[in-house]
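Only a single protein chain was left out; the remaining protein chains are all shown in position.
This part shows chain A:
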Amino acid sequence: MKRFSCILLSLLLGLLVSADPDYKELLNLQPLNPASLLASFNFWSNASLQSYEQQHFKYIPRSLGQILQHAKTRELHLRFTTGRWDDESWGARPWGGTKEGGTGVELWAWVEADSDAGSFARWVTLNNALSGLFCASLNFIDSTRTTRPRMTFDPASSVTDASSESLFLLHGTLPREVVCTENLTPFLKLLPCKGKAGIASLLDGHKLFDASWQSMAIDVRLVCPEDRSECSIEMEQTVDMVLDVDRSKRPRDNPIPRPIPSENLQCDQSKPYAGNEACYPSDANLGQSWTVAEIFGRPIQGSCLAGDPHSQLRDSVCINIPHEREVNAYGDVVETKNAAGTSRCFAIPASKPFEIVLSHIGPQTFNDVSQPSLHASRSFTGHGQERGGVQTLLTNPSTTSSIEFVYFETLPWFMKPYLHTLSARLATSSTTSPDIIQETFYRPALDRRRGTQLELLVSVPADSTVILTYDFDKAILRYTEYPPDANRGFDVAPAVIRLLPPFGNESSNSQAPVYIRTSSLLLPLPTPDFSMPYNVIILTSTVMALAFGMIFNLLVRRFVGADEVEGWNLAALKAKARGRVTVLLDKLLGKGKEKKIQ
């Protein structure tokens, strides 16, 4: 029976190669010691360039395809990432770091255009359209957040025709963007099964956004064979997440990690005080055991595109764990183990729920995690509101070979670095070594128009740490330029590090590139007390009113010398009054006289 299944499998694998379906999905589960699980979901679809250009969409979603066509985008990479990859315990990043972005949203694309300005216009169109599609603030990627990296990214499209000269690479990041369910829903809608069947049915917002680290990626690229006969458009959607097994296994109706009853505590009984209401916990290395339903909240709901003749080949679940571990799959499944003894794969049955159980019976062994070829950590130095510094520690763990990489940083315009303070030194020495930074590409910031772009070609000798530092000044913003919750600080996008293939190994250019991203930083800027503008308005209004009143008074009033005013002299007043009375009397008396005379 076993032999039969093997034959069947090889047949199936042969079919897989020859049939080359236009849609595949793969779930890779990798238990990480001690209590984490890396789940990588990969959805791959393909369409010929001809059908794509004729707007004949099958697996490539129409909504995205039309946006790309409208914005003349040849290649697109969109990333939604949250959390931080802990490379000390989890090892190297999945996919060599190519399918993840910095914290928040990261987007880069190759756009066809005639000029820089034209490419930027299309880039804005693309951002606005994607912003609507993915419910993300991508429309906030303006000129200050857009850069044009020189060395960090290479097009994945294997096309070098004449039109490539009019291709422009643009890159933008939104480090503050919070990735959440509203981004997952449109992401799932792009899949043929919309997350209802196949491995995508495990992508539940509750679990995905409870992960310790998670990254959603969309890559669209043009692939042409050598002879350029039949180009095709390839789209890959990837979701990677690292789940905390203990946390995920908690039931949804009781997620609070209450203290466990004391009788269930695993205690170290060798301690002298053991039992005396004291328990030195010894539950650190109990290994891990789970079922897919426990971890993801539900089993896999059958295969996506079950009616399709190739459905058996389209989707499979792999689990990277030594063969001696007991893994049980329920349902009508075909199991394949790899020769190295480190992983096994299952084809998902067409329409039945599918469940895998990692048993707690047997040795609790794990595959060795591959160590990353570079550790990078970046932090701010100094304090205060005027200036600061950035320090990046780059450690090459390899004891034999040096490593070369491109260090790419984009800084917001209000963080003004001083390039003359940029220095790289070995952690063991206190002086700057000139041969660490081999090449520098620097594009200074323009206030309110564009940010700083810094690309460095750095080489770190074997088994050493390089400390890269530079100082910067903090600008003072206009008070309308502060975002809501201004006192939180401003997020600075993560640095992107692209590892170059080892020197003397140029032929291996074809090998997949490796990327590492540092964590983002929070930059505190001098922030006004926002009640201050109102106080200022009130104060200035009062001063203005007083000044206006006085000046108006001075302008309108007629000034008369004190001696010139007759009316207010008492004697004059009396005389005047007397004169008036006399005149009146005279008139009256005079008339009388006249009458008498007459």
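By our rule, a residue touches a chain if its C-beta (ideal position, glycine included) is under 8 Å from a C-beta of that chain, and two chains touch if they have at least 3 such contacts; residues count from 1.
One rule holds in what follows: contacts and distances are computed from a predicted model.
Chosen from "WGS project CCBQ000000000 data, contig 00106", "Mediator of RNA polymerase II transcription subunit 8", "Methyltransferase small domain-containing protein" or "Glycosylphosphatidylinositol:protein transamidase, GAA1 component", the protein name that UniProt gives for the omitted chain reads "Glycosylphosphatidylinositol:protein transamidase, GAA1 component". Of the candidate positions A:Gln55, A:Asn328, A:Ser377 or A:Thr582, contact with the hidden chain is made by A:Ser377. Interface note: of A:Glu112, A:Asp142, A:Asp246 or A:Glu355, the residue touching the hidden chain in the full complex is A:Asp246. Mapped onto chain A, the footprint of the missing chain covers residues 34-35, 82-84, 86, 88-89, 103, 209-212, 244, 246-247, 256-262, 264-265, 267, 271-273, 276-284, 377, 379-383, 389, 391, 485-489, 491, 519-522, 524, 527, 529.
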